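Quick one: the structure is below, and I'll ask about it shortly.
All protein chains but one are shown at their positions in the complex.
Our next item is chain A:
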């Protein structure tokens, strides 16, 4: 909630017109969705699987340093692809229209410790509906950080650069805890809630399977390369976590992104909802490879406007969306990854301290004297 509302110059009619123009962009893509898009996601899935297979195969010999390097790099990329371009987007229902039960938001499971259905609820429903609404969208700081001046400062926040770093390293666990609303549910009374316990058990099962696979089975299969394979999978998970955390921080944290008050979304119209998504998200600029490795979340603004359009179409949609930003004189927040990551981290640091008191103007002695 910056002091100046960057959308103040728009009339209610203009906002609704903007909504209609965005709807038109969406309809165009939907009408044109087809065989090429289906072929795209199938190809990505097949490349990811082959890359993972080969990398795991190479890691069987990870005792040799070149094999370790190649295998770890390949596995990191495979895991990133699985979570970003494939998992995140399928779980958004972007590919449900294909009616392929194997590539469907209701059946997909990903290489992540948060079970897909729990993540879908906290991410697709809560975060995407209440984007950047303080107190409603827990993605704002994941409940452990202060990301806006208007949030009350607490001494706990002094440590938030550290919390954020730890969260980045173990991001998938952070997400799982967050999907479980662990903070809130660990209170004595809630802990016993059977619904919470069932969900916690599901997370436990998923963690067990993931850990067993990465840190027991594959190292064991590697025989003499046990330890090096263990190190390799740990490294791949770490790289994947740092990468996804960075990409996701860039989506809503950089300077220039707006947050909203709870009461501002009461009775929100479609146009206003769209506008909030536009002002509450930020993009990452870069090459095709860059967009791919972020799962096209580099097009965060477009993704938030149209969370269920196939990710491979965001690039073309972005051109039209950007033109609308210009038309309505709104700021399209974007920048290269390093800049956006820095901006987001800077905010984390800045807001770990209490707000600076607005300067009270002290009377100017000299002037007074002159006046006297």
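The working rule: a contact is a pair of C-beta atoms (placed from the backbone, for glycine too) under 8 Å apart; a residue touches a chain by one contact, two chains touch by 3 or more; residues count from 1.
The criterion applied here is as follows: contacts and distances are computed from a predicted model.
Participant: Mind telling me which option in "Oxidoreductase FAD-binding domain-containing protein", "Aspartate carbamoyltransferase", "Flavodoxin-like domain-containing protein" or "Tripartite tricarboxylate transporter permease" is what UniProt lists for the chain we can't see?
Facilitator: Missing chain, UniProt protein name: "Oxidoreductase FAD-binding domain-containing protein".
Participant: Based on the whole complex, identify which of A:46, A:129 or A:269 touches the chain you can't see.
Facilitator: In the full complex, the listed residue that touches the missing chain is A:46.
Participant: Looking at the full complex, which residue from A:218, A:276 or A:347 touches the chain that isn't shown here?
Facilitator: Only one listed residue reaches the unshown chain, and that is A:218.
Participant: Among A:109, A:261 or A:329, choose the residue that contacts the chain missing from this document, as touch is defined above.
Facilitator: A:109
Participant: In the complete complex, which positions of chain A touch the hidden chain?
Facilitator: 33-39, 46, 49-50, 53, 93, 96-102, 104, 106-107, 109-111, 206, 209-210, 212-213, 217-218, 221, 308
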